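Excluded from the complex is one protein chain; the other protein chains are retained at their positions.
Presenting chain A:
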Amino acid sequence: MAELVDEMEELAEAVSESTRALVAQSPEGVGWKALLELGWFELAGEDPRLATGVLGEELGRAALASRALDAAVVHALEQAGAPVVAEQSHAVLYPLPSSPGAGQLFADGSAELDGLFLGGVEPGDKILAFVTDPAGQPAVVRLAPVEPSEVAGLDGADARVRAGRLTGRSAAVLDRLAPEHARLALRTARRALAYQLVGAAEECLRIAVTHVSERHQFGRPIGSYQAVKHRLADVRVAIAAARSVLAGSWDESDQTELTVLVATSLAKKAVQTAVAHGLQVCGGMGFTEEFPLAPLVRRAQFFAPFLGSAAELGMETARLLKACGTAPRISGFGTP
């Protein structure tokens, strides 16, 4: 047993190292090809939790653009038998914040779109989109390819996320995925997002700890003051909460979306807490562009409403609980 644990830790360390190296070499972002070359899809086949967790956290720390959410979605769909092939580069069109879908599907099979791509779109990418069907239900469809020139940049937002908006196109819908695959896609995207948020929160905390250890006032490091320490502790608590529920979300006995919903909501809370306290303890420095917090603050703001704000996720959780008529235990608290 101990040997097995050791082996797993070694594997995790090796994966972390190669992922960190990839992130460090990719200032422009991590595309589909880079993920293929990294062997991410094979690893996800063997250990999806390790693959998703390590990649998400490292990308979150770096506040890079990537196709990590798209890759996680396509991989999960492929594993579940949906008609997608991870060997082929895919781009996923996500709903705009506060929208139920990235477009409306009509009875004649056409669709009117308004949604977001993350990490850019390349010629020849296969397109998946989260849309709303004629009955108002969420659905995932495959669309005909999109020309990168059809995708508009997103003004004023976090430029490093390389988000693009596709609007008003009456798209050719190739086919619609099964309802359980649509649910799986959303759950997978949210979980991949949650790992990025946890990574960003960890990085804010690391920056804050470094700053308060180095910055002296009144002849001692400001990290020696209780008021500062308490804030750092609160960030760590928020991150630990998100992590433990995220770990539980991989439990195969947990077939509801509940755990992923709660984990996503806690991850959003964690990064917002980390940003608020990080900015406070880093003082004026924290607000400057030369200081490493700025990209993380923008990323946290960009993702706060993405795939459901904390308030919307809370509503969804309540609806789900009401629908199952019982409150399932969130498992996995014992999982490291």
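In this text, contacts are C-beta pairs under 8 Å (C-beta built on N, C-alpha and C of every residue); 3 or more make two chains touch, one makes a residue touch a chain; residues count from 1.
Quick note on the criterion: contacts and distances are computed from a predicted model.
Engineer: UniProt names the one chain left off this complex as which of "CU044_5270 family protein", "Cytochrome bc1 complex cytochrome b subunit", "Tricarboxylate transporter" or "Acyl-CoA dehydrogenase"?
Structural biologist: Per the UniProt record, the undisplayed chain of the complex is "Acyl-CoA dehydrogenase".
Engineer: For the chain left out of this view, which of A:Val85, A:Ala311 or A:Cys324 touches it?
Structural biologist: In the full complex, the listed residue that touches the missing chain is A:Ala311.
Engineer: May I ask which residue of A:Thr167, A:Ser213 or A:Gln280 touches the chain that does not appear here?
Structural biologist: A:Gln280
Engineer: Where does chain A touch the missing chain, residue by residue?
Structural biologist: Considering the whole complex, chain A reaches the absent chain at 96-98, 155-158, 216-218, 222, 225, 227-228, 272, 276, 279-280, 283-284, 286-290, 294, 297, 301-302, 304-306, 309-312, 314-315.
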